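All protein chains but one are shown in place.
Labels for the chains are A, B and C, by order of writing; each one numbers its residues from 1.
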Amino acid sequence: MRAWEIISDGGVDALALNERPDLEPGPGQVLMKIHASSINYRDLTTIEDPVSRKLPFPTVPNSDAAGEIVALGAGVEGMAVGDRVASCFFEDWPAGPISAAIMNTALGGARQGVLAEHVVLNAGGVIPIPPHLSWRQAATLPCAALTAWHALNQPHPVRPGETVLLLGTGGVSVFAQQFCNIMGARTIVTSSSDAKLARMRTLGAAETINYRNNPDWERDARQLTRGIGVDRVVEVGGPGTLQKSISATRVGGHVALIGILSGVAGTVSPTDIMRKSITVRGIYVGSRQMFSEMNAAIAHHRLDPVIDESFAFEDARTAYHRMREAAHFGKLVIDVS
Amino acid sequence: MRAWEIISDGGVDALALNERPDLEPGPGQVLMKIHASSINYRDLTTIEDPVSRKLPFPTVPNSDAAGEIVALGAGVEGMAVGDRVASCFFEDWPAGPISAAIMNTALGGARQGVLAEHVVLNAGGVIPIPPHLSWRQAATLPCAALTAWHALNQPHPVRPGETVLLLGTGGVSVFAQQFCNIMGARTIVTSSSDAKLARMRTLGAAETINYRNNPDWERDARQLTRGIGVDRVVEVGGPGTLQKSISATRVGGHVALIGILSGVAGTVSPTDIMRKSITVRGIYVGSRQMFSEMNAAIAHHRLDPVIDESFAFEDARTAYHRMREAAHFGKLVIDVS
Amino acid sequence: MRAWEIISDGGVDALALNERPDLEPGPGQVLMKIHASSINYRDLTTIEDPVSRKLPFPTVPNSDAAGEIVALGAGVEGMAVGDRVASCFFEDWPAGPISAAIMNTALGGARQGVLAEHVVLNAGGVIPIPPHLSWRQAATLPCAALTAWHALNQPHPVRPGETVLLLGTGGVSVFAQQFCNIMGARTIVTSSSDAKLARMRTLGAAETINYRNNPDWERDARQLTRGIGVDRVVEVGGPGTLQKSISATRVGGHVALIGILSGVAGTVSPTDIMRKSITVRGIYVGSRQMFSEMNAAIAHHRLDPVIDESFAFEDARTAYHRMREAAHFGKLVIDVS
Partner (left out) sequence: MRAWEIISDGGVDALALNERPDLEPGPGQVLMKIHASSINYRDLTTIEDPVSRKLPFPTVPNSDAAGEIVALGAGVEGMAVGDRVASCFFEDWPAGPISAAIMNTALGGARQGVLAEHVVLNAGGVIPIPPHLSWRQAATLPCAALTAWHALNQPHPVRPGETVLLLGTGGVSVFAQQFCNIMGARTIVTSSSDAKLARMRTLGAAETINYRNNPDWERDARQLTRGIGVDRVVEVGGPGTLQKSISATRVGGHVALIGILSGVAGTVSPTDIMRKSITVRGIYVGSRQMFSEMNAAIAHHRLDPVIDESFAFEDARTAYHRMREAAHFGKLVIDVS
């Protein structure tokens, strides 16, 4: 079977599509035939800088896969060959709070990834996908969708009527918009592109701010909440925007700080966190239990993930280049079989 | 009756002890005869810079008072003349999350303070004190003790066996040590004074770090938790220490960021918050319900607040000077009557 | 202005429509002109047996009203004449847990009710209604809808993918079905009427059980969850069904026991509660904060309350007789003006 491998620190163009030995699931494991894999910015930065992450060569990139079970290891119960599943970003985070041990089970990083024709995973590292989704759609869920779900549902769910600030129109923010729709929350979305903001409005955004024209967008966000500030921020922009996000948040509000961006720089003053009793909470994808609840919501409301473009397995490098261009809206997906 | 008043931006020495008209409680209010008032660093900075806080002249300083009810306004139920009570830092924060409206009820800031022989407060703005406490001891509770209690009990209580990092040996940290004792938590305390660290050990601290000798105290704190990091930080040092506090915290841990210090400067990188899924939560004293639970705990365990020194009412200026010297251990209290 | 009054223990036919003096709002109160009032089974039993409730004569019945603010008392902020509002079942339950004091503020019981052309209420006892609702629709919210919302959202919200058992097709159960739709929960509904079950299916019910044909409906409910049992029950049937509801619930599941039915009889064995670690939680309508969140959800999803029939103000007695016949599906509403 074939897999894409990071074999050097040469970046995207140095990725290699290699033949690998066939796999068999051990006790408690499953063999998954992969049909599609989506990519996240985190995958790109991993490929671009495997050294600072201390990754061995070769490492298969990517955390997100959708496919079907083709073999079960000994002792696996409650699953069957033919089950349609997605990979879990953390192969071993069943439920509860995160820990350092859980972090060491991330696919496409601490553990080998899924940009391959087959993969062996712990039975608890795959999860049934909503029936109405295609392979491509299901492949978008493990990282970006679950991150958005986590940000909106922990430490307590966004309540109906609350206002949520979404930064940009990347994969996490687009999913967050769709989840806010079903949770009854009102969104304010920022972007530097009027065209993308128009698409977010079509998806349900209540308010949009083009931050190119409005460098003081945090003031606009406050004004759009009658001076009170937003209830929650899904902060994916990193340090460059965090100060403004905190400034846009109401007394007692929450900022979910997404941990998937690397290479962050810059700093933030904690004065506003103190002065407004704000909670800033680092978020790192989510547990299998959160994934299960998210999938139930997606199935119930028949949400359709937004896919910008899909690529053939052999053209995976092009997909990462497209990610680097950052002109997409929604997810980039690689067809595997 | 007499009250100390901020009558200019002249600082501590410009405070004036003036005669004021006698007070009567309106509907829903009580008249409280004050026996003692403790001071907090926040009171000092208010006196030193009333202008940037937009305070009117005169403003009575201080939030913390202990005394007795001497008259009840119309409609006040469940209280009686002679009840021993303390003031609530926020005159109107009965329970639940904080809001901007609640913040506007802070005594000795948004509202007139309590360094006076009498004060009229809403009935919900006073609370019965633990029976075993003297007036001086009870006067230490409204700000510092409640801040420590809040930091250790929200969003969920510190669990037995957890490790809590306390910065310095100020009023909040000393109370936090006493509360950790009864909650079954192990503490690590930092200070630049070996003598103060020795006192904290006497109070129950499990580990102490003199940060003067150990500028990399965050590494020491991690080592004292077998490399894992502490479960919670009661962060009173402000921006100058926050970066290190976050560095000392475990994956998934909490940093309670105390909002009583003013004049903060400096910044922090959010990378560790993201990378370790840490929660940084701004804390601003606490609600009357938290105060009630804290008092029950203090009464049950017969905790004795630590008082460094007490001053006569007429010598209030000296108390603030002592606060500025920052050599005390525990609380500074002014006897009012 | 006119109001319906309970003037004796003579039941529905002894209700009197009397002229009353005009009202003026006191400090902190509002005067509300009522356009519609819905009735609940609790109102019927109150009218039928005011003596055992120790109600004075006359007592105005009903808790549920929709109308507009026509005058503001002194000190009322954030509201204006013309605001479209509903009454809160408990005139003084802003937020947090219930207490005995809160229970003593129930309209149409401990306090005078709202089946009147005008009513004076505390400003915190009214709440803005979703803009898309008619007066009739808005009048259905204060008791039945909020009870269903409370049952599904406390102590934690029903999660997407969970299964909820709804008993019967009364006002609470119909609202619960609509809320389950937007929360992503699957429902199993019981009734003795195939026609009503068909309507519930149209509203979104996943499964229905006619308990007339299936006296062992709790077994059917378990079978419909692959033998596991349901996650939550909205138990409105009272003691006659509680034993079966508990039997239908999974290990660790919740039963929300609705406290609006009076005249309950029968008993239940606690063995299953112990054996399956089930939580049985008494529910009594809900707080203003819950009401606010519910209204935001209703507005966001443009939910339309289901009204069975409406009656002229003068025909109020007919509405209660219809309630006693128990053949309705959804709510019974009285037009007031």
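We adopt the following convention: a contact is a pair of C-beta atoms (placed from the backbone, for glycine too) under 8 Å apart; a residue touches a chain by one contact, two chains touch by 3 or more.
Since the model is a prediction, treat every value here as computed from it, not as a measurement.
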item: Options C:1, C:98 or C:120, residue touching the unrepresented chain; value: C:98
item: Among C:52, C:192, C:269 or C:337, residue touching the chain not depicted; value: C:269
item: Residue numbers in chain A that touch the chain omitted from display; value: 95-96
item: Interface residues of chain C (partner: the chain not displayed); value: 97-100, 103, 155, 228, 238-239, 242, 250-252, 257-259, 261, 264, 266-271, 273-284
item: Residue ranges of chain B at the interface with the undisplayed chain; value: 157, 159-162, 182, 184-186, 292-297, 299-301
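The working rule: only the chains that are shown with their structure count from here on.
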item: Separation of chain B from chain C, taking each centre as the mean of its C-alpha atoms, in whole Å; value: 44
item: Computed distance of Cα centres, chain B from chain A, in Å; value: 41
item: Shared interface positions of chain B, touching two or more other chains; value: none
